[in-house]
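A single structure is presented below for examination.
With one protein chain withheld, the remaining protein chains of the complex are depicted in position.
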Amino acid sequence: MSECENCKHKHREGEEYRSLVNRLSRIEGQVRGIKSMIENDGYCTDILVQVSAAQAALSAFAKELLGEHIRTCVAEGIRGGDEAVVDELITTVQKLMR
Amino acid sequence: MSECENCKHKHREGEEYRSLVNRLSRIEGQVRGIKSMIENDGYCTDILVQVSAAQAALSAFAKELLGEHIRTCVAEGIRGGDEAVVDELITTVQKLMR
Amino acid sequence: MSECENCKHKHREGEEYRSLVNRLSRIEGQVRGIKSMIENDGYCTDILVQVSAAQAALSAFAKELLGEHIRTCVAEGIRGGDEAVVDELITTVQKLMR
Partner (left out) sequence: MSECENCKHKHREGEEYRSLVNRLSRIEGQVRGIKSMIENDGYCTDILVQVSAAQAALSAFAKELLGEHIRTCVAEGIRGGDEAVVDELITTVQKLMR
């Protein structure tokens, strides 16, 4: 579907990779926690506060990954003459903007 | 922490309950899918599109639960003279606004 | 179009009114400033930072007005048996959520 052959195996190693996976594991735990609050008749307000926290965590994950993507894939793609990477970035960023 | 004794066992039954739990199960699956994309060196753009979909799903869940909360807990609380429910709603809604 | 006859002349007086109008005057100034940056060939990044500030200001205005609306119109409407106010609030809040 999309191509980034020249860079996709170079980034997301070591610390960066672990930070992203840890963020996602925490978000998964938050969503599971929200489900269990629903199942245990938790109070709406408490649940909505947790939803807001999960939204913030998902947004922080997106910011980290997008930052890394721009710094590696996009910058390398443009330097290497890959014009498609520019349009693709614009589309992606617009989806993530408020 | 918070109280809604008079209403918390009356709402979220049947269809409403199942709809909320189903939404959360799907969101949990989306987050797990994103983690597996990271683990399998997926392309950033594809991952970010999935993150945007998970954000939309979490937002739709919040809208449904908050709507139900206002219709039941908040309206009943105000009718029953519980003033705390108003301040609590304002705080919660402001957290969820863009 | 919408009705709130019993409360609309009671709120938004004095300090509250001035605070809302001042917020809007500042936002109007921010938008005019952004337009003049475009007209004077300002740098995109500087302009986008100002857009982000205007978005935050508009969001703070919405939070203040919605809080006041819930505390007055909505609470009074529900106490007075006006059920329409509940559905209207749900629709409005959902529009303003992220």
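Which chain is which? They are A, B and C, in the order written, and residues in each are numbered from 1.
Definition applied: a contact is a pair of C-beta atoms (placed from the backbone, for glycine too) under 8 Å apart; a residue touches a chain by one contact, two chains touch by 3 or more.
Since the structure is predicted, the reported quantities are computational estimates derived from the model, not experimental observations.
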item	value
Subunit C residues that touch the omitted chain in the full complex	1-4, 8-9, 12, 17, 20-21, 24-25, 27-28, 31-32, 34-35, 38-39, 41, 43-49, 51-52, 54-55, 58-59, 61-62, 65-66, 68-69, 73, 88-89, 92, 95-96, 98
Chain not shown, touching residues in subunit B	55, 98
Hidden partner interface residues of subunit A, rising order	59, 62-63, 66-67, 70-71, 75, 78-79, 86, 89-90, 93-94, 96-98
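Just so we're on the same page, only the chains that are shown with their structure count from here on.
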item	value
Relative to subunit B, chain with the most remote C-alpha centre	C
Mean-CA-position distance for subunit B and subunit A (Å)	19
Euclidean distance of C-alpha centroids - subunit A vs subunit C, Å	30
Multi-chain contact sites of subunit B, meaning residues that touch two or more partners	59, 62, 66, 89, 96, 98
